[in-house]
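If you scroll down you'll find the structure; I have some questions about it.
For this view, one protein chain was removed and the others were kept in their places.
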Amino acid sequence: MKPIRPVGIVGYGGYVPAYRIKASEIGRMWGNDGCALPIIEKAVAGPDEDMTTIAYEAARYALQRAGIDPHEIGAVFIGSESKPYAVKPSGTIVAEALGIGSQLLAADYEFACKAGTEAFQTCIGLVSSGMAKYAMAIGADTAQGKPADELEYTAASGGAAFVFGLKSDETVAYVEGSCSYTTDTADFWRRAGQPYPAHFGRFTGKPAYFRHVITAARMLMEELGLGPEDFDWAVFHQPNAKFPIKAAKMLGIPTEKLEPGLLVRYIGNTYSGSSPLGLAATLDVARPGDRILMVSYGSGAGSDAFSFIVQDAIEEKRPLAPPIRAFIARKKYVDYASYARFRGKLLR
Amino acid sequence: MSVPKFWREIPHKYRLVGSRCRSCGAIYHPRRPICPRCGSRDMEDVKLSHRGRLLAFTVIRRAPSDMADLRPYVVGLIELEDGVKVLSQVVDCDPAELKPGLELEATLRRIRVHGPAGVIEYGYKFRPVIKWEAEAGEGQ
Partner (left out) sequence: MKPIAAILGVGCTKVGEHWERSLLDLAIEACEKALEDAGNPPVRALYVGNAASELMNEQGNISALLADALALDGVKAVEVRAGDASGSLAIHQACLDASFSRGQEGAILVCGVEKMTDVMAPEVARIQMLFEDSRSTFHSGVTIYGLCALLTSLYMSTYGVSYEDIVLLAVNDHKNAANNPYAQYPFPITVETVLSSPLVADPIRLFDTAGIGDGAAAIVLKGPEGARSSSDTPVAVLASEVATDKVNICEREDLLALRSLRLAAGKALGRAGVGLDRLSFIELHNTTSVIGILSLEALGLAEPGKGVDLLKEGAVAIGGRWPVNTMGGLKGRGHPWGATGVYQVVEAVWQLRGEAGKNQVDGAEIGLTSNMCGLGSISCVHVLARWEVMA
């Protein structure tokens, strides 16, 4: 899929909450001392944060870099699986808080961990068709992991936002192409009204994550006539540190090309925020002319693949907002008790 | 909890919208229909600076019933770059890190949550300005 008129990223921003819990602290809680842990630590939203406030933070930095009149944004889409309201859009709150005008299309997307990149595609379509001058896509989550479940070690909070507009000197990177691969594969799900998701263990690997990520990436490369060597950087959905590295290997992409966007070890799996945050962190270091491969994964299941070409404006716009590493460096450790309190895991 | 009351205050609480007197230039937050300095009724809405500095702070340890879930929390008296003073919670920091003069920036947070089924009130809170060092080759 190539947009009819070329579309690019006018501004991007990410946000990770200040609090961290070490995976070893979660292990201590559940008698898992000494076992191999999937990550080092994960980001924990504060007691007054939720997906909407995280989306706001990311969006404001994206606007800061975009440098556009917020009233020119015609759409705000938020992809998340931790919506504070089951019914009531989160995008309205973010738009109102950022002073985005009311001539606006707003919706919340859900497709497990790839809801954010679906919003990318919708924005690209709206902008390319001329139905919106600018459109904002946000992927954010305060991911839920059931206490003692293996997901609890990684389920984390964070998000990233991207403002799309027609490709110009103002865009920091443009979309070379995008495609999606979707099947009915229930590897991970959350039933309506349930506070925590369920999953089928290792079934989430080969038939789910790897099949969709690899297929989507190969479809994209084939469509664009590119090989793995043509990409300077790659970002994959990061449920843990192993999966994206293995996916890169399977595609023939060296691990070094993942490094800037491989955040999971330090912030955890931010679900819908995961690959968008990885893309933001990669844009923090990429140079004009670089080509970035991004492949998301959402359980249920599907993957969206994108190829971005970095443009000159990156140098000028990058310093206008904090890089992702500033948020990773800004951290306050909490113990399991505070984490349980912050995330509403205590019965009262 | 009144939803209409909260809804009316959205500009003031989400975006720090205040009033500027077109006659004498004085700025107020919350909004005012009449300028107490010059008596003018000619007031316009103005979005206030989201940056300021801490003048004084306290740690609320005995909280009002509707804020009890968050205690203890820091409340600061903050002077915005526009010269307007506001009261706000100061988040993402330990009281030990705070001292008068510290630079703060506004963000959006949950203010109150009305039970598991009621509305969520959002509004401004402040936090220490996020700072970072430029890496080699970056323009910052």
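Per-chain residue numbering starts at 1, and chain names A and B are given in the order in which the chains are listed.
By definition in this document, contacts are C-beta pairs under 8 Å (C-beta built on N, C-alpha and C of every residue); 3 or more make two chains touch, one makes a residue touch a chain.
As the structure is a computational prediction, the values presented were derived from the model and not from experiment.
Though it is not drawn, the left-out chain touches B in the full complex.
The chain omitted from view is touched by exactly one of B:C24, B:C38 or B:A63, namely B:A63. Mapped onto chain B, the interface with the missing chain covers residues 9, 12-13, 28-30, 36, 55-68, 70, 73, 75, 77, 84-89, 95, 100, 111-112, 121, 123.
We take it that only the chains that are shown with their structure count from here on.
Here the spacing of chain A and chain B, counted between their Cα centres, is 29 Å. Those residues of chain B that touch chain A in the complex are listed here as 10, 14-15, 47, 69-70, 89, 91-92, 94, 107-111, 120, 122, 125, 130-132, 134-135, 138-140. Chain A makes touch with chain B in their complex at residues 17-18, 46-50, 52-53, 56-57, 84-85, 93, 96-99, 285, 315-316, 318-319, 322-323, 325-327, 329-330, 332.
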